[in-house]
Structures are given as C-alpha cells and as structure tokens.
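Of the protein chains in this complex, one is absent; all others appear in place.
In this document, chain identifiers A and B correspond to the written order of the chains, with residue numbering beginning at 1 in each.
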Amino acid sequence: MQNKILKKDRIAGFLDHLAASHNLIAPVSEDKAFTVFKKVLSAAEVDLNFTNTLIPPKNYFFPAAEKLFAFSTNGGDIIIEEPQRSEVSVIFGIRPCDIKSLSLLDPVFYGAFPDTYYSSKRENTLLIGLSCREVLPTCFCKAFGTHPTDGVGADLMLTDLGNYYLVEILTAKGSSLLERNTGFFSDETTDSAVLEKELLKDKLSADFIRKPDLSGVKQILDKVFEHPYWGELAAKCIGCGICTFVCPTCHCFNMIDTSRPDASGSRYRCHDSCMFPGFTKMAGGHNPRPTKVERVRNRFMHKLKYHLDRYNLEGCTGCGRCIAKCPVNIDISQIITNIREVVKDD
Amino acid sequence: MNNITQELQKQAKKLLEDQVVQLVIGYGYGSDPFHVTPVFIRNPDHVENLIWNPFCVNNLTKYLTEYKYLPGKIAVVIKGCDSRSINRLIQDNQIERDKIVLLGIPCSGILEVDKIALKTGYRLEIIEFGEQDKEYTLHTSKGSFNFNKKDSLIDKCYHCNNHNPVVFDILLGSKVEENSSTNKYTEIEKLEKLTVEEKSKFWDQYFSRCIRCYACRNVCTACTCQECIFNVAKPSWVERINNLSNNTSFHLIRAFHVAGRCVDCGECDRVCPVNIPLRHLNRKILKDLQELYNAPIPGADNNTVPALGCFVSEDPEEFM
Partner (left out) sequence: MTSNPLLPHIATIKSIRQETDDVKTFQMVFDDQAVAENFVHKPGQVALISVLGEGESTISITSSPTGKGFLEFSIKKVGRLTSVLHELEAGAKVAVRGPYGNCFPYEAMKGKDLLFIGGGIGLAPLRSLIDFVLVEENRNAYGNVEVLYGARSRADLCFKEDLFNKWPSCKDTKVYTTIDREEPDWCGHVGFVPAYLEELKPLSTNKLAVTCGPPVMIKFILRSLQKLGFTDERIITTLEMKMKCCIGKCGRCNIGSKYVCLDGPVFTLKQLKELPPEF
C-alpha cells in the first residue's frame, strides 16, 4: 500500500482536525508518571513522548465498567433500554503490542454470540498506530512475533523519524481518512523514510533485554498441570488483580445490577479477575479454583496455552505491563524461560 | 556476598537443619537486577536463594497470615518497618509470637529503582553491594556505582524512625544509627493547608484512576478480615464499578478501617499500579492520632494497644 509523510509541524493540525470531526482518543499525560488514553478535544492535550500507558487502549473497546442496559418500570411493564451505539472514533498513538491485543481479543468477543458492545466500537473505530521509539526493560513483544514498528492490525501506522513521521496506509479505512485530510500530508517520496524505518526496526530489535523463547513452551504446558512449580509461584502471589487489569488481552468480567427504590436501574459489566478468590465460587460454596495455586496456574495456562488451544492465537503480546507492576515480581517472561528448566530438572 | 546475606543463609540453614522452623520466608533475586522476589525455603540445601540487598523493599510479614496453621514454626526476614507489622499481627491475634522466628535486618534505606537504573541501565548484573556511612555502592558487571543515601532512597526511608527492627530473634547485622528527624509530617501539613476545593481536585484526580485491583488491601498487614467488606455481594457496600464515587469510598473506608493499626510500612503506596499517594491518607490519620491521643506509631512496641482499639476507664467520654 501507499505511504505518506507527515511533517512534525503538521501533526498538531492533523490532530486538531481529527478531534473536531471524530471522537479522538489519544495519550494524555496527567502527570509525569501517568499517561492514559482519553478523549481529547485538541492536539495540545496529547503527549506524543509517552512510552506506553499503564491502562491498555483495549479499555476503550472493553471498558472497566460498562453500562449494558437500563431498565425501568411503567405500570406493570418493565422496559429495557440499551445505550446508544458508539460514534465513529479514532484511537491515535496505539502501540504494536496493543494493536495486536485487539486481534487476540476479537475471536473472544465475536465467535458464536458476537458481543455488540465490543463489535460496534471495533467496527466504528479507526486505529492510527505509532511505532515505539524505545524498548523498555519490561518489553518482550518480539517473543510473540510482534515488533516495535509493526503496524499489522492498524489502519494507519506512524513512525517518528525525527522531523517527520512516515505514514503507512494499511487499510481502505486508513486510506479514506487520509483522503479526507490530504492537506496535512506530503506526497514526497518515502523510499528513504522506509529505509530509516528499517534501521529503527533493527536498532530496536537489538534493544530487547527480555528475550524468552516460546518454542515448545505450549507442548510443555500441555504436560505440567500438576507440577509443583505452580505452587512455588503461587506462594508469592498476593492475589490482587493488577496483572489482569493492566493486561491488554484479559477479558474476564462480571455483571452487576444496580437499582433504585423506584424499581429502575441498570446492569453493568465490570472487569473481574481470575486471581480473586471468589471468581469461580458457586452459590453453594463449591469453588473449582479454591487456592492461589489453581488460580495462578490457570492464569499462565490461559495466557500461554488455553488461548492458543481455543483460537490458535497467543494469549499474550509481550507488552510487559504485568511485569512492571506485579508487587512481588512474578514475571511471565521468566516463567516462559523457567518452565523449560523446571521440566528438565524432573 | 555481603555479611548480612552470609549470616542470613547461615542462620536459615541452621534453623531448617535443626528443624526449629519448617519454612523460611525471605527475599531472593528477582527477574531483573533491581528487583527481588519473595522466596519460601523449606529445604536447608536451598538457602543460597536467600539474599539481602538495598532493593529488598517488600514487607514479607503478611504471608505469615497464610501459614497460621502450619504445624511447624516459620522464620521471616524483617526490616525495621516490617517489624512493626509483626507486633501488630501478634496484637491482632493473626499469628502467635512463639510460632515465628524473626530474622531482623538493620536497614539503612531502600534504593529507588528508577533513580538507580537511570544511572546504570538494565544491561548489567549486580555482583554485590557495599555500604558506607553515607553511600551505597553497587558492584556490577559494568563497574561500580556510588549512590548517595541522601537522594537515592525511596521516599518513606527519609522519615524512618526504625532502621533497626523493634522486635527480632536473630539480628543479622550490627545496629545502625536511628534517624533523629522530628517533624515527619511535612507533606501532610502541606495537604492540610489546601482549601477544600484544592483537596477535592487533588484526590479526585487520583481516585478516578483507581482500578480496584485491591493490591493495597492485600498487601496490608492491618487488612486481615476473613471476609472483606468490599467482597460482600449482598449488601454491596461499595460497588465494584470503578467510578470516582465508589473508588473514593473504598479508599476512605479502608483508611478508617485500618486507623490505629496501620504501621506506616508504606507497602500500599508502593504496590499501587496507578501511583495513588495512599500513604498520605494513612499518615494523616497517624498524625491525628498522635495529636489527639498522643499515640505512638502502631507496632513500635508490643505493649501499646491501638488508640482506637482500647477502652480505659479514665477516658473522658463513655464508650460510644
């Protein structure tokens, strides 16, 4: 597909224009240490120097708390009202690991019973990806076949090459967005920019500190369900939900009803965590995953095996958020490496 | 290997070999140079996994509540701040004193990872650390780096009054000099001076980020309820939906629930993934308790009963 150039001094104008005509979601830094994808009304709010947000942009498609419907009574009847379907949106600045996470979540939210809340946002949202300029110590997207400059899954992919961005047009949707905004883009030849991007790709490739080798890991996991290794990991785990709530591929949720005295109310869905003890607990008291051992094992099995079994897609993108934030340094990239050693020792 | 690590491994090995304890909870190397991870040693041949260095920030004492019913004793590595938790856990009947063997470490402060990594990068191995009066030295595969304790430690260490554990069975190193800092609540005083609108804005900004991961609650040694009020479905005291109102309720209720029992170990603040300055809440309450009841910091000794948890007949008001 075609490429274009976006000069640095035009990006603010482009973002302002996007914000005026779409629901524009972009990275906003609330303070030095906290950037989050948020709706913006102007380019001035956007921080283009962020590395990545802690809360993944998956939360736009699958929010932490989402109203499913409202209900009210009218005479003897109960009326159920769905919320408005979403407007056309643009997510600007999404990184390759997060772009990939959406394609890993799609088979979950589509499938036999397509989730209309997710699908309506997914189909009405344009993704403008942004290549990474640095690899964090916790990053390991490369292990999963993604790359810091990989735009697959986005509609447009921007790479910051100094004074300008290389703009790769990857889909028809991306192409028509550009056609509606041609004024901001320059048509100059992009051959050297493409080469520059390759150089950046090679440089970043060498920057990964975490390089777990996934080959054969699923086959090992097929056989180690009862291994004491899970108990060792589980001993450290404090059973919070940090890893699940910062994860771009996690999709577990609960549904909660709220109500008012006048018998009106709503049903919400909220992110839930398989690490919480009550997650699988049944009303009678029986709990298939009663201790941390079962829960910790289930999490890593799901990320590294079950998702593969079910959808032939990896369950993890190597974004490293869980590694950065786990209070006790449980590290999925280390588990991938260790599980091989652990089995060898047997 | 530094002296403390050497002594730690030696003592742990003896405790396990002599079957004085069934389990040793300590720190082990993490998955990168600047992080440690809790380790659980049962086999005396595995004690070489126990280490001590100035990155050992976790408060390991909460794990004791999971091993209450272990038939044997448990040894746990504790710093000064952690040792206050021990006193409180015992006072709250969460663990019995004669079930634990306390391996105390005199700590001069924990290094702030970001500051260190900025200077050294991540592509290195830390071979050992050295400590002088005013500095830590990291001996690494890329050479030695000095860090002035004055500006390289995590925030909470600057107002630490218990560098040495207040309770221990075996002290693994020589005692260090305690801080004689007086006013520890400067940042609280600053917050107190804000107007209501400013305070509101300050906390709204943070509470609206909360993802209700409950890490702060899970890591807290004062949070030991069998059934946490925030897990109860009926009635749903504070809904799971993470809007500002619910999140504010969660944090304020929890701060009050632990009031008088929080030992200011700072773990809640450290584990928060979205950087909510939770310690301010607890320290505001600690400051108030000090001013209103002349209450010393909870856990500083094992005799003082929590200010809000005792009834003395001389109290000026009746029970309720």
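Operating definition for what follows: a contact is a pair of C-beta atoms (placed from the backbone, for glycine too) under 8 Å apart; a residue touches a chain by one contact, two chains touch by 3 or more.
Quantities reported herein were computed from a predicted structural model and do not represent experimental measurements.
Asks: Considering the whole complex, which of A:Val36, A:Val217, A:Met301 or A:Ile336 touches the chain not shown?
Replies: Reading the full complex, the residue touching the unseen chain is A:Met301.
Asks: Among A:Lys201, A:Arg289 or A:Arg340, single out the residue that touches the unshown chain.
Replies: Of the candidates A:Lys201, A:Arg289 or A:Arg340, A:Arg289 is in touch with the missing chain.
Asks: Could you tell me which of A:Pro114, A:Gly145, A:Gly183 or A:Gly216 touches the chain that is not displayed?
Replies: A:Pro114
Asks: Which residue numbers on chain A touch the omitted chain?
Replies: 68-69, 71, 76-78, 80, 82, 108-109, 111-117, 119, 225, 250-259, 263, 265, 267, 269, 272, 274, 279-284, 286, 288-289, 294, 298, 301-302, 305-307, 309-310
FYI, only the chains that are shown with their structure count from here on.
Asks: Where on chain A is chain B touching in the complex?
Replies: Of all residues in chain A, those touching chain B are 30, 33-34, 36, 54-55, 64-65, 137, 209, 232, 235-236, 238-242, 245-246, 254, 256, 258, 268, 270-273, 276, 278, 323, 325, 327-331, 333-334.
Asks: Name, in rising order, each residue of chain B that touches chain A in their complex.
Replies: Interface residues on the chain B side: 30-32, 35-40, 58, 62-63, 117, 122-123, 205, 209, 211-215, 217-219, 231, 236, 239-243, 267, 270-271, 273-275.
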